[in-house]
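Here it is, the structure, as structure tokens.
Note that one protein chain of the assembly has been removed; the remaining protein chains are unaltered in position.
Right after this comes chain A.
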């Protein structure tokens, strides 16, 4: 016998299921007015500092089908790389958004401010990125990934540097399709599978 550890084990995840939208995005689910104020409607308010961008994409399953029921959450810092809650953060950036694949087309759009570079532990600097968390029926534990931008310098980003198979880096980089517009597709499985994170 040995001494007993005092740590607890994290509660096991379970799938968000097919009806996750009624809980997290009631208006999208057709239950408008359920709450006075919904969570994660927009990551920014009008008048925030920085470039406003729109990222469009789809979440594809292993057969190449654009999923109609995926729900995504995003988290990011402001244009200067300061997270909400930290000193000096832009008060018009909440940094958090919930958005869903369109029930007919499977396409999502995130309208936000382009995030700045972030300085982390030990002074390591990350290239601008938005963190994502993807849930849906059939996903047993939420999938973490990140959106980087092709028009930023990603060469010394510590996370991208750890991806051994260099072509897979591209799965995390949004492609510029126009002024302030980007495309970012997520592939859960198979050819071009997105790099998912365990951080």
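By definition in this document, a contact is a pair of C-beta atoms (placed from the backbone, for glycine too) under 8 Å apart; a residue touches a chain by one contact, two chains touch by 3 or more; residues count from 1.
Just so we're on the same page, contacts and distances are computed from a predicted model.
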Record-based protein name (UniProt) of the chain missing from this complex, from "Quinol:cytochrome c oxidoreductase membrane protein", "Protein arginine kinase activator", "Spermidine/putrescine transport system substrate-binding protein" or "Protocatechuate 3,4-dioxygenase subunit beta": "Protocatechuate 3,4-dioxygenase subunit beta"
Option touching the unshown chain, where A:30, A:47 or A:178 are the choices: A:30
Which residue of A:16, A:79 or A:174 touches the chain not shown here: A:16
Sites on chain A contacted by the missing partner chain, in the whole complex: 6-24, 26, 29-31, 34-37, 39-40, 61-63, 65, 67, 73, 75-77, 83-87, 94-96, 118-124, 126, 129, 131, 133, 135-144, 146, 158-159, 162-163, 188-190, 193-199
